[in-house]
Every structure is written in structure tokens, then in C-alpha cells.
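Presented below is the structure to which this report refers.
Heads up, one of the protein chains got dropped from this complex, but the rest are sitting where they should.
Per-chain residue numbering starts at 1, and chain names A and B are given in the order in which the chains are listed.
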Amino acid sequence: MNFKALLTAAALLLPATISQADKFPSGPVEIVIAAGAGAGQDIMVRAIAAELEKKWAEPTVVLNKTGGNQTIADGYVAKAKPDGHTILNFGPNRSLLAAKNDPNAGYDVVNGLVPVTQVNKQPMVIVTRNSLGVSNLAEFVELAKSAEDPMIYGDNGPGGILDLSARRLMVDGGFELTEVSYQSANDVLRALMGDEVDVAIVTLGVATSYIKNNMITALAVASAERNAAFPDIPTARESIDTDFAVEHWFGFFVPKGTPDEIINQLHSDIVEVLGTESVKNLLLNGGFEIVGNSPAEFAKVVADEVENWKALMD
Amino acid sequence: MFRFNQDNAAGALFGLFGTVIIVLSQQYPLGTMRQMKAGYVPTVLGAMLIVIAVVLVIRGFSSTSEPMGRWALRPWLLVPSSILAFSLLVQTGGLVLAGVACMLLAAASGLEFRWREQIILATLVTGSAAMLFIKALGLPMTFFPAI
Partner (left out) sequence: MELFDNLILGFSVAGSPMNILLCLVGVMVGTLIGVLPGIGPVGALAMLLPVTFYLTPTGALIMLAGIYYGAQYGGSTTAILVNMPGESSSVVTCLDGHQMARKGRAGSALAIAALGSFFAGTVSTLLIAVAAVPLSRVALSFGSPEYFSLMLLGLVGAVVLASGSIVKAIGMIVLGVCLGLVGTDVSTGVQRFTFGSPTLMEGIDFVTLALGIMGVTEIILNLARREATTEVISKIESLWPSREEAKASVGPVVRGTLIGSVLGLLPGGGGVLASYASYTMEKKLARDPRRFGNGAVEGLAGPESANNAGAQTSFIPMLTLGIPSNAVMALLVGAMMIQGIAPGPDVMLEQPELFWGIIASMWIGNAMLLVINLPLIGLWVSLLKVPYRLLCPCIALICAVGAYSVNYSITDLWFVAGFAFLGYIFKKVGCEAAPLVLGFILGPGLEENLRRSMVVGRGDPMIFLNRPISLALLTLTAVLILFVVLPHFRQSREVVFQDD
């Protein structure tokens, strides 16, 4: 055995060891969400996780870390090793505002976490109960401004997107509403149909079949343009003098400090999974538009969102 | 002579819980009847517990109150300890060690305890349970300590 042979053998083996280390993921992956089992986000993430597991051949589990208004889920991922094996799936809620509140918290989506890709987006719609008797947003705003006792809006928990959207509308439209919380968007719709709350801003997917069956009244869509499925519903901007536009989305984040190659690989793997039959079906049926943008593009979306919601912080 | 019977002991217990709850609830805003905040209902409930405690303690002074009876100390202390033993060992020691510890402690609280029989039982049952849960069902637990 001479020295040269040894060196050659080592040189030949080296690429093999390097590519082994490069293989991502190299162990079980955890995807963390702040919703409980059975929630819309939970089902969506489980479908994605199942496809990822098939692709990666590594166990990919979904961890439900509810409570603390998202802070537990965020904190868990922010503090995890930045090797891409712990991922957060996040949708806009109060912790978007946390960045401005407490820049040192380190667990929020601006400071402690790095965006990977945006999964989907979905327009929201402003709906009221039929018995309220208003047929467009302008009438509603009039009613709201002149009401002696503020009218009631429903949401699925303080700080969630339903709540934030409604608060934004209150600020933009110049009127007051009283908040009432339920466990889920479905419960809010049930409350609308039961005449218990007056108005709510929910995702279009959840409300579609009820609007079509005339069980609730859609006043306006909350996005910047009209929706293709409901061309007759005006946008909020058309109805009243406002630049109100909100959207619901979900995206993946990893802890700060995760290497770029891993982020990029995560991005392409997730985008690939978003194209599979089961995930596509689920998302489209839920009323979502699939996005799958790049980390840089997503980072811009997040920054825009933080700006968008700034009005609520003051 | 003062003696603890079922009624005044129950009263003491409820009184303790009620007080703790009321004290803990004070850190949360109470709100009003129209807009009840986080502390409202717990405070009311704590007060109810104290009322019940008082009623029970008073009843405890009457002669119809039943005595508490013998406390079975060994089961009372050892059975919860068996669960605790499991909890301390399951992540560091694996399912088998944790399970055996749990079963032995639980068995130790009984009247008859024969070492050989219990160890055989513990090993067999824990072994099969481990097979079922980890191999068949794929639950994330380890057999033995991760060395």
C-alpha cells in the first residue's frame, strides 16, 4: 500500500462524503403551526407534509403548537437549529405587528425568522347577515356610523386575520364595531346565519357556497381587484373612499441563520409539492390561489404586509 | 376535640382551592358584566368554592359527618410514583426501561409482590407494548436509551 494510492482513494471518496453531508433533509423534519388539529391550516399543512415526506423519504411530522397567540409556534421555530429541519407555517396575524412592538422578541417573522416561500393567497370578502338589509358596503358604513350601539363583527380569535381585517376596515371607514370571538371561521358564519353577529370579513373559500346559496350577503371583496368567481361583487375600494385591501396567505419560514442553499432547496421542493394533485385540489377547493414564490419575493410580501398593517399599531 | 372528618376536610380542600383561584385571578382584568374579561368568571367561581367550603366545614361539626377512614398510604404514594418514574425515564431511557420501572412500582404497592414474577411480567408486557407502539404503530419513542 503506497502513499499515492491512499491519497487517490481518499480523493475519490471525498465527493461521496461531501454529497452525503449535502443531502437535505438528513433526518426527520418538523413543520410547526399554531393551529390545532382539524383547523384549515392544519389540514393544508398535513397534505403538504405528506407529499414532502414522499419526496424526501424522511419522516415529516406536523407539530401543533397552539396557544400564546402564535408566539409559542414562532418561538419554537426561531430557537431551533437553523438547519432547515424545523419549519414554521404561518399566516398573517397579530405577530406581524409584533415586529414593530418588540424588535427584540426575536421570534417574529421579521426579526427572528426568514421567509422561504409563500404557499398561497386568498381574497377575503366582507359579508353580513341577510336580515341586516344592506346590499352594499356604502350602505353598511352608513348604518355603522349612525348606529347608537356599535354593530357586532365576528372573528376567530383576537389578533387573527379576521380580526385584523375588521379593525382595518373600522379605521379606514371611520366607524366602530364591537368584537365577538368564536372558535373558527365556520362558527362565525354560523353566527351570521343565526343573526347573532352583523358582519364579518372571512376568506372567500369558506364563504363561497353560503354566498351562492344566499344564506349570507356579500358586500364587497376585500382585495384590490374583483374576483373572477364573483364578478358582480365590487371591491371595497370601489364602494367607499378607501385604499383598504387585505388578503389571507400562508407561507413557510425557517430560523434566522439558515444557510441559503438549504432555503433554496426547501423553496424548490415545496414548489414541486404544491404542484401535486392532492395539494393542488385541497388548495384550489379551499379557494386559494397557489403562489410558491421565491424567498426574495416572499420577503418583499412580508415587508409589505408589515407596512400594510402598521395603521393598526398606532 | 377537633377531628378531621370527611366534611370539614372537603371544606378545607375547597377553601384552599377557592382562595388560590381568587388570588390568581386578581392579576387579570375583571371587566364588567357586559364585557367580562379574563378574571371575571374565575373570581366568581372561586367565591363559590369558598361558600361551599364554609358550608362543608359547618356541616363538619355536626355528628352526622362521616370519618375519613384508613388511608392506604402505599398505593396512594406508589401508583402516582410509577407514572412519575415513567415520565422521568421515557425520553432518556427509552420505553422499555421506563415501562419496567412503572410496572414494578405499581406492583410494589400491592399486597403480594414476588420479584421474579413481576420482573418477568414487566419485561414481557413492556416488550410487547414497545413492539406494538414503536414498530407497528410507528410512534416516536425509543426502545432503549440513545447511547
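Here is the rule we go by: contacts are C-beta pairs under 8 Å (C-beta built on N, C-alpha and C of every residue); 3 or more make two chains touch, one makes a residue touch a chain.
Source: prediction; values computed, not measured.
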Out of A:181, A:264 or A:294, which residue would touch the omitted chain in the full complex? A:181
What does the interface between chain A and the hidden chain look like in terms of residue numbers? 36-40, 42-44, 46-47, 49-50, 53, 62, 65-69, 72, 149, 152, 157-159, 178, 180-184, 186-187, 189-191, 193-197, 208-210, 212-213, 215, 277-278, 281-282, 285-286
Could you please point out the chain B residues that touch the chain left off the display? 6-7, 9-10, 13-14, 17, 21, 24, 28-29, 32-38, 41-42, 45-46, 48-49, 52-53, 55-56, 59, 66, 68-72, 74-76, 79-84, 86-88, 90-91, 95, 98-99, 102-107, 109-113, 117-118, 121-122, 125-126, 129, 133, 139-141
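In the analysis below, only the chains that are shown with their structure count from here on.
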Suppose each chain is reduced to the average of its Cα coordinates; what separation in Å results between chain A and chain B? 40
